[in-house]
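Have a look at the structure below before the remarks.
Here the complex is missing one protein chain, while the rest keep their positions.
Presenting subunit A:
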Amino acid sequence: MLDTSSHSNPKPRCYFTHAVLSNFIDYDQPATKKKPFTTIAAQTTSHTVDILLPKSSLSKFQEGLGNGKGTFQYARVHMKLSDIIEGDFFNHYVKAGNVVMLSQGRPDIDPVYTLSEGLLRMEVNKATYERMGLEGKGMPGEGRKHVKARYAIEINLRLPSMVRGKPGFDRVVWAFRNVLNHSVTWMFHDLKAKTDESGPIAVHQALVRTVEPVVEALDGAMMFAIPGTLDQDDHSLAAALLEWVTMAANLSPRLQHNDGIDSYLSKYNVTLPTGNGEAGDRPETQDLVRIRWHGFAHASFISKLFTTSLKTCGDNWFVVSATSFSGEAYVILKTGERTLTWEYMD
């Protein structure tokens, strides 16, 4: 009817992958080229990480998270871009160390700067880009087709040529002195050492946060019958299962078997198993818990959570999901020896 947006925007997509976990998984060094580990690694930073488990697995999982493995630190700091490429901070964190940083700003609207693996990425509008004098690429955006409104500039600060005195580096210095010279709020996480007030970041009065998980329960949830096999073109089943998982992760009372809502207010019901689809067949119920971390989480932390759940949950199912600062998200459902992965945006 009034779907004005569907013509201008690309339709949202959801990539679904159904994979088998290998028999042997090295918990300390998980595979780097296999699903779902590639999915976790591809999303460098996330602001919300959820784990959904049956209540029976919770105590074992929390044991596995013992001695500080279930928390992470990050710092919030006000810095100029030029502070990154100067002095101790540059040598200690960027050249020798390994830090992840992200600046404040709404994706695709405000200027956004990220630093990961020594690669500084700056997404700026056209006016700023033209004044900066650095080489970048146009970003696809909504609106006019052949006019780029935003540009992304990527600089690898770990290159040997990125030292003071080299012309390429001096251009970066010039841009940070004269164009991008405002103070920015950053998220900061050190991958080599514990993120705290020590080290060169102390100069900038960093505010260190420790993120503790929050556990919430959803009792008596009706279970979705997770299918053993999925047809190559069974899109609706993949979408329905994702709906159930995200509703459970959102602790929706519509999943509870004693939920007495009128069908006028909500017509949602859990898809019954198709095998014994007799009328009046009630789905199985389980008590679920959701464990949520809200902070500046790096992919390595989520990977650790995933392997911990693999270790502690045994044959039980669990779900790991994470949402990034730019709106991308993934959901990984592990059941038996298989994993089901959804990657989507918006």
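Here is the rule we go by: a residue touches a chain if its C-beta (ideal position, glycine included) is under 8 Å from a C-beta of that chain, and two chains touch if they have at least 3 such contacts; residues count from 1.
In this section, contacts and distances are computed from a predicted model.
Only one chain is not pictured, and the protein name UniProt records for it, out of "Molybdopterin synthase sulfur carrier subunit", "Ribonucleases P/MRP subunit Pop8-like domain-containing protein", "Centromere protein L" or "Large ribosomal subunit protein uL29m", is "Ribonucleases P/MRP subunit Pop8-like domain-containing protein". In the complete complex, the hidden chain is touched by one of A:M101, A:A238 or A:V289, namely A:A238. For the chain missing from the display, the contacting residue among A:F61, A:Y113, A:F224 or A:F296 is A:F296, taking the whole complex into account. One chain is missing from the display, and on subunit A it is touched by residues 1-6, 11-22, 34-35, 47-48, 76, 104-107, 185, 187, 229-236, 238-239, 242-243, 246-247, 249-254, 261, 264-268, 294-296, 323-327, 329, 338, 342, 344, 346.
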